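Notes follow the structure.
Every protein chain of the complex appears in place save one, which is left out.
Chain nomenclature is as follows: A, B and C, assigned in order of appearance, with residue numbering initiated at 1 for each chain independently.
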């Protein structure tokens, strides 16, 4: 009976994975509806990549690490293309320099889509077999594509923002204004906390191993900082007060002439911001977004607070309902962190990526994944800061408490925001 | 009777100009056949502009300086577009920075073509009236568009050359190899020569006034330097011998790692070059092209020669048949330059732009044209060198002996070559 | 009786501080013996400062934060000089840009020394009074000057290294070769450790507050990595193997063409390095120095190890004899870390600054010092990594286990090295 039920379970898991593979692949295509061939080709800055490149690179990932490496007899769609669509894998050999991705007016979008069809077909055929030993890599390919879906959106947003005509990539929503949620402080765990992936579900290598960490007494804000609060910071000369800023941040502010979050403009006293639906009035109750780490840190200093550490944030997010922010009972019936019952968090997940005060470095005992995919995370562990929680552009099902996003402290074209913290 | 015949002549001239206007406008459209929306949008370097931008900018020129300024009641196609398509006219106000032209994925090509239709229609209607007082400006608009037709081709060539797949913009010709023309020296005029436009036909302000210039004894080569000769220069360590180079040129060679003309590559002993039809074998008898002024000067030094001055070149090209290179009798029956009957020039016009040794500076008594079009030429008279003759990409009917093309000494994405000269 | 003995103790403490003040001020002068006016004025890179500037800036620190702010009636030596010698204190107003410090051929060295005399005299007179309420600031001024003494040496070394003649700043020592100490691993504390200054003696604000931190199982090498081991790394293509390097590090290696530590050169098979006594043969048993964080990290990866965290290093260094490296009994008679009795550390202090794997960020509960000196440490807490232990150029008495030195990951003109660590 056991073998049979195993087979059934295996078959169900296969079906589920295949379904997720298809949905993810389809979503990428859906995201470029409404974009023309040029929109999908131009690269507006070295940090960004063309939409077309995202479509091809995610496909290259499956073709390379699964079809080419694990499926005997697979033939590459085009032998010249790996040079075009390898992102940064040194072990995979030479590749186009990153700032040159926007030169690829050929292959065309139609050719890219044919590439996707080719790889999807081969993957679908090979998936049952691949699941036996390489289910982790398939899952990684899906997670990888989800990351690029978010990048595709932020990169298109950046491109359109540089266009003086301010075009819209997608229709605007209903524009219902957010609610005014008063700021409250929620006391966090003090002492030992378990940090890192708990082994339930997929995790990147940088979320491992799970390990104890000692947290000092602290509290976190119940919600992210809002646009309205940021307007106060501006009005109080926040961008012109050097004592609020890290030294590198102050250099950056002066060198770049920064005086608002990215994508803001003042129009006759009223603030507007550029969105994927073009220029829109700013909602004072919505979380501020498109700020750099330097700005986040300066705001926190101005507010008499600080950024949370990664561990404080993660500890708070564990066992929380992502939607309500309310503390959950653990599966084993233990209610952890009883001292934390003083409130619900708003918007922990899926609104803005929240800058933490933690530099992106390995967890104790960290080991990069084997093979070329070992370059996925580990080699970026210098010069960047960790962000937690996920944004409005993050695909559903992609976020988790242990997830470690990371960017350089000056970067702000992602949907980045902040939540205040305090030492107690 | 006089008025009537005048009217007839005027009508004929109008008809001819309208015809040229139409043909020129049509040719621009024809050039982008075979290019997709992305090909026409991407900007591969700050010196180059997107094909789409060329289509719109040439249209903006007619709309601004003729329709807007001279046609009462004309309404701009779109009030936001002048900001996008003004190139460098300070008098016309703010505009996009040149390196950002490639960000304009919108307006689309279709919108650009609608813009062209709109302006062409208005121009066609207004031409009879415009001819009365602004025929010179209409002609200038045509010449301007012709210049951009050549730029469009060189810019597309550059873009495609940066693509590792090496795509072709146009089908290859028959590939018939050129003839091996032996080098001969043709003695030039000595003493006074008249330089500058003789007033027949259109001339830019920088071709004026016609003026005497004293030429020292000299001779010019009968043909441009060939690819085969350039290969000898390379084989003789021309790119590695500092004594051949101007100081700025040697700095450029080392800084950029230059060791061949632009678009050359050695493939197993045989040289190929990138063309508008993709990678092709190099014809040793064809004129070398895509070289900088620095390279042209170093080659001439290596060859024991020098570059011709602009005046020497122009003097030689006057009264020559552009195709045969043979000296023509002047209209007044005088055969000038009897001492020059020692031969025919090959390829004076329409093969490669020939670098001269003359810095681009004003003729004695030069006056910029009135109004914003006064910025057309005069303000660029520093830091550039003059090229003469026109290239394979120059529209027929656009070249003349007095024409002054100019580029910076390091630039080589145009079809640039050289002809040797000698002091006697 | 009590008052009297207090007074005696106070007087002794005053005497001791005055003595330390004098010794420190004298040492700075001694360091420039043998340097001429030009040696002391030239700035060889933006990271470095002229020796003369160090002499003046340390004097400005005492003049500004003690004499000007705390001594009524004090008159500035020269009102124009604070603009010249303020380093980075925004609260102190405008100042010369850092890369321009080398333009100050005036004031002369003699004028700087007169400045020092003036301030020393005023400080000596004011010290008894200052000790009552500002002893901490006096101590900080001394510690600050000690830091600049080390910088003065590394800056002169850099300057002289750029001179093709390779001059010596100081006579060479006896050149006795180091001993070959076998590598052993010493198990570190697991679990809770107290990190940060214990309040005995002076500490900068960044060493506070003392706080618990949880250490994962690990071991540290008994000694730093040696030159001989680094030669093996080079021979094994360490600088040419991208998989060993952080992404930023690999970019740095290629951009800068790095292939050895700073100041090394191969002379006919034998390695030499530039020292304050000119070019000298490399001692294979001496600790490697003048390496960047990127190099340290790559070496550790190559060696199958990693860099220690700051907390691991500090925990190991607490209660150790700085010279012997042997574990000491604590003052309270408790022998901590009994599990660590497996060996003695060599060279924990005073040989090379050891890169840790920890980004320089604040301790939990960190508060910057009040006033302008609050800019001393806190505003640099991004983009840098922590180094521990002190170097051969660090003044005696300046190092301690809780001391946090910090530099950017590419910098290597300090005496920087590394000690390997391992997760267990």
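In the analysis below, contacts are C-beta pairs under 8 Å (C-beta built on N, C-alpha and C of every residue); 3 or more make two chains touch, one makes a residue touch a chain.
Note that the structure is a prediction, hence the values are computed from the model and not measured.
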{"item": "Chain not shown, its touching partners among those shown", "value": "B, C"}
{"item": "Residue of B:293, B:319 or B:407 in touch with the missing chain, whole complex considered", "value": "B:293"}
{"item": "Residue of B:114, B:231, B:344 or B:381 in touch with the missing chain, whole complex considered", "value": "B:381"}
{"item": "Residue among C:11, C:105 or C:324 that touches the chain left out of view", "value": "C:105"}
{"item": "Listed residues C:75, C:129 or C:162, member touching the removed chain", "value": "C:162"}
{"item": "Contact set of subunit C toward the excluded chain (per top definition)", "value": "36-42, 44, 80, 83-84, 96, 100, 102-108, 159-160, 162-165, 167"}
{"item": "Residues of subunit B (touch criterion as defined above) contacting the omitted chain", "value": "88, 90-91, 192, 211-214, 216, 218, 242-243, 245-250, 293-294, 297, 306, 309, 357-359, 361-362, 364-365, 375, 379-383, 385, 409, 423"}
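The working rule: only the chains that are shown with their structure count from here on.
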{"item": "Furthest chain, CA centroid comparison against subunit C", "value": "B"}
{"item": "Centre distance in Å when subunit B and subunit C are each reduced to the mean of their C-alpha atoms", "value": "62"}
{"item": "Length of the line joining the C-alpha centres of subunit A and subunit B, rounded to whole Å", "value": "49"}
{"item": "Subunit A and subunit C, separation of their C-alpha mean positions in angstrom", "value": "38"}
